[in-house]
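For chain A:
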Amino acid sequence: MIDPALVSALSALMFVIGLGGAFTRKNAIIVLMCIELMLNAANMQFAAAAVHHGDTTGWVYTLFAIAIAASEVAIGLAIFLAVYGQHETISLDDVDVLKN
Partner candidate 1 sequence: MQDWISLPLVGFPLISSLLLLAFVSKVSESMRNKLSDPIRMACLVFSLVLLGITTGMFFQYFGDVSWEGIGFNQYEYSHRYTWIESLGIHWTVGLDALSFPMVWLTTFLLPVTIIATWNEKNGATYFPIVLAMGGALIGVFVALDLFMFYVFWELTLIPMFFLILMWGGADRKYASQKFFIYTFTASVVMLLGLITLYFFQDPGNPLDYAGSMTGRSFDIPTITQHALAENSNGNWYLGANIQKVLFAMLMLGFLVKLPAVPFHTWLPDAHVQAPTGGSMLLAGVMLKMGAYGMFRLPISLFPHALEYFQLALMIIGMVSLVWGAIVCLGQTNLKKMVAYSSVSHMGVILIGIATMQPMGWAAALFMMFAHGIISPMLFAVCGAFKHHYHSMEIGAMRGMAKHSPWIATSMMFAWMASLGLPLLAGFVAELMMFIALWYFIDANGWSVFWMVGPALVLALTAAYYLWSMQRTIFEGGDETQPPASLHGEPVPDLASPEKLAMLILAAFTILFGVMPWIGLDMMHDWTKQIFDGLILPILGDFNGGI
Partner candidate 2 sequence: MAGADVTTTIQSEWLDFAPLIILLPMVSFAVILFLGRVFNGHPVWKNNLKEGGLIALPVMGASLVLSLLLISEFLGGFNPLKVFDPEVADKIAWVNSAVWNGGSTVTPVSFGFGIYVDHVTVMLLFVAAFLCLLINTFSIGYMNTDPINDNRNHRFYAEFVLFCSGMLGMVLSDSFLWLFIFWEIMGLCSYLLIGFYYERPSAASAAKKAFLTTRIGDVFLMIGLVMLWDLFGSLDYAVVFDTHNIEEVAKHSAGTLQWALGLMFIGAVGKSAQFPLHVWLPDAMEGPTPVSALIHAATMVNAGLYLVARMFPFFGAEALHGDLEDLAFIIAAVGGITAVMAAAIAFVQMDLKKVLAYSTMSQLAYIFTGLGCAMYLANTLDWHHDDDAHYIVVVAFGAALFHLFNHAMAKGMLFMASGSVIHEVHHAHHHLHHHDDHGDGHHDGHHDDDFDAQSMENMGGLASKMPITATAMLVGSASIMGLPLIGGFWSKEGIIANAWRVAQDDPRFFLPATCVLIGAAMTGFYMSRMWFKTFAGKPNNEVAAHVGPTNTWIKTPLFILTFVTLSSVIFAGLGFTHWASDNSYELGEKGLLKGLVYELEHAFANSDAFFFILTYVAIFLGAIVGPGLAMALYGGKLADGEETKPWMRPVIQLSAWVNKRFHFDNSAFAESSLATALENRLYIDEYYDKAMVNIVAGFSNKAAEADSEVIDGTIKAIESGSQSLSSIVRSMTTGSARDYILMVAVGTLAIFMLIWGVA
């Protein structure tokens, strides 16, 4: 069995990649993917911790988190579509009517 610590380390890496990607990429879809990466990092950590503590609640948490991530994607994509309809781009840098 894999040491939960390694899983945690991987999840930390994923989290950092996700967070870093979120503010370096322009395309909203990719940013959304980065967010998913962060959520998945958390999921992994939950799973690892559940193993570590031998506590089943962690699995439940993971499942719920996946559901959350899914609905997030649904909402996100819907919003991006609407944005594209109005702005004809989903580049985060170009959608900046509102500022200051």
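Behind the choice of candidates: all candidates are chains of the complex that A comes from, given by their letters.
Following the convention adopted for this analysis, a residue touches a chain if its C-beta (ideal position, glycine included) is under 8 Å from a C-beta of that chain, and two chains touch if they have at least 3 such contacts; residues count from 1.
Keep in mind that this is a model prediction, so the values were computed, not measured.
Candidates 1 or 2 all belong to this complex, yet only 2 touches chain A. Partner candidate 2 is touched in their complex by these residues of chain A: 19-20, 22-26, 28, 31, 92-93, 95-100.
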